[in-house]
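The complex appears here minus one protein chain, its other protein chains still in place.
Order of writing sets the labels: A and B. Residues in every chain begin at 1.
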Amino acid sequence: MGSHSSGWAHEAFAVFGKDWLLELRTRVALGAVVLFAVTSVVAAGFALAPPSAVAAEVKAALLWVVLFFAAVAGLSRVFVVEEETRTADALRLVVSPAGVFVGKLAFNTVLMWALCAVTVPLFLVLMEASVRSGGLFFTVVLLGSTALACATTAVGAIVAKATMRGALFGVLSFPVALPPLLVSIHATKASWIDDNAWRVATGDLQVLIGFMLVMVPASLLVFEHIWSD
Amino acid sequence: MNPLLTYMITPLLVWAGIFGYLFWLDMRVRALEKRLDEEASR
Partner (left out) sequence: MTNSTMGKAMTGVWIAAVTVAAFLWLPPAQGFRSPEAARMVVFHVPCAILTFVAFLLNAAYSWKYLRSRDPLSDGKANAAAELGMLFAILATATGSLFALEQWGSAWNWDPRETSIVILMLVYAAYFVLRGAVEEKTKRARLSAAYALLAFPAMVFLIWILPRIVESLHPTNTLFTRMGLDVTYRVTLWSFFAGLLAVFVWMFRLRLRVEQLEARVRRQPDEDTTPEPVLTGEQR
C-alpha cells in the first residue's frame, strides 16, 4: 500500500472526480439536497408572507437553517454509498486515508456550493431580502457552506458504520456545525442591513476560517483511526 | 423560622439523599466484588 506523501493530493482528486462523475450521472444527492432546500424556502415564503414584515435576523437564521438541513439531507450518504456498493474495501486498498477523506470533503464542499447557488438566489427573491454588502454576503455564503462541509464530512464517516444513519447524522452533526452556523447567520445579517458590514463581520469571518483550519486536520486525524478497520 | 434556614434545608436534604445513595451503591459494589473474588478463588 503505497503512501507517497505527494500522492494523496492526486488520490483525493481521483476520489473527488469519481464521486462527481457518479453524481452527475445519477444526480441523487443533488436532487435530494436541492429539492429539500427549494421546498423549505417556498414553504417559508408562503407561511411568512408578506416577507417585509419579517426581521432581517429571522431571515438570516432561516436561510442558514435551510442550508444546514439540506446539507444533512444530502451529505449523510457520502460514505454510506461506499459501504453499500462494497467499494469501500477497494478504496481502502488503493487509496490512502488522507486521499479518501480529502476527496470526499471536496465532493461535499462542491455539493454545498451547488446547493447555495440554487437556494440563495431563490431565498433572496422569495423572502425579499435586499443585500447591502454583496461582496461580504458572497464571502459569508462561500466560507460558511465550506465550513458546514468541513464540519459534517467526518461525522458522515462515523455514521456510515452505525445503524439508523439518517437520524443519527443530523443529531451528531448539529453540535459540530453550530459554531459556523451561528457566525454565518450573524455575518449574513450584517451583510444585509449593517452600515459598516465588513468591520462588524470581521470576527465572524475569522471564526469561520479558524474553524476550518482546526476541524480539517482534526477530522483527518480521527478519520484515519476509523477508516482502516 | 428564619427564611434562610428554609432555603438551606432543601439543598442539605438533596445532598443527604445523593450521598446516602452513593454510599449504599458503594457498599453493594464492594460486596459484589468480594463475592466474585471468593467465587473465583474457589
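Remarks
Here is the rule we go by: a residue touches a chain if its C-beta (ideal position, glycine included) is under 8 Å from a C-beta of that chain, and two chains touch if they have at least 3 such contacts.
From a predicted model like this one, the values you see are computed outputs, not experimental measurements.
Remark: the omitted chain is touched by one listed residue; of A:R25, A:R86 or A:H225 this is A:H225. Annotation for chain B: contacts to the undisplayed chain at residues 4-5, 7-8, 11-12, 15-16, 19, 22-23, 25-26, 28-29, 31-33, 35-36, 39. Mapped onto chain A, the interface with the missing chain covers residues 151, 154-155, 157-158, 161-164, 168, 171-172, 174-176, 178-179, 182-183, 186, 203-204, 207, 210-211, 214-215, 218-219, 221-223, 225-226, 229.
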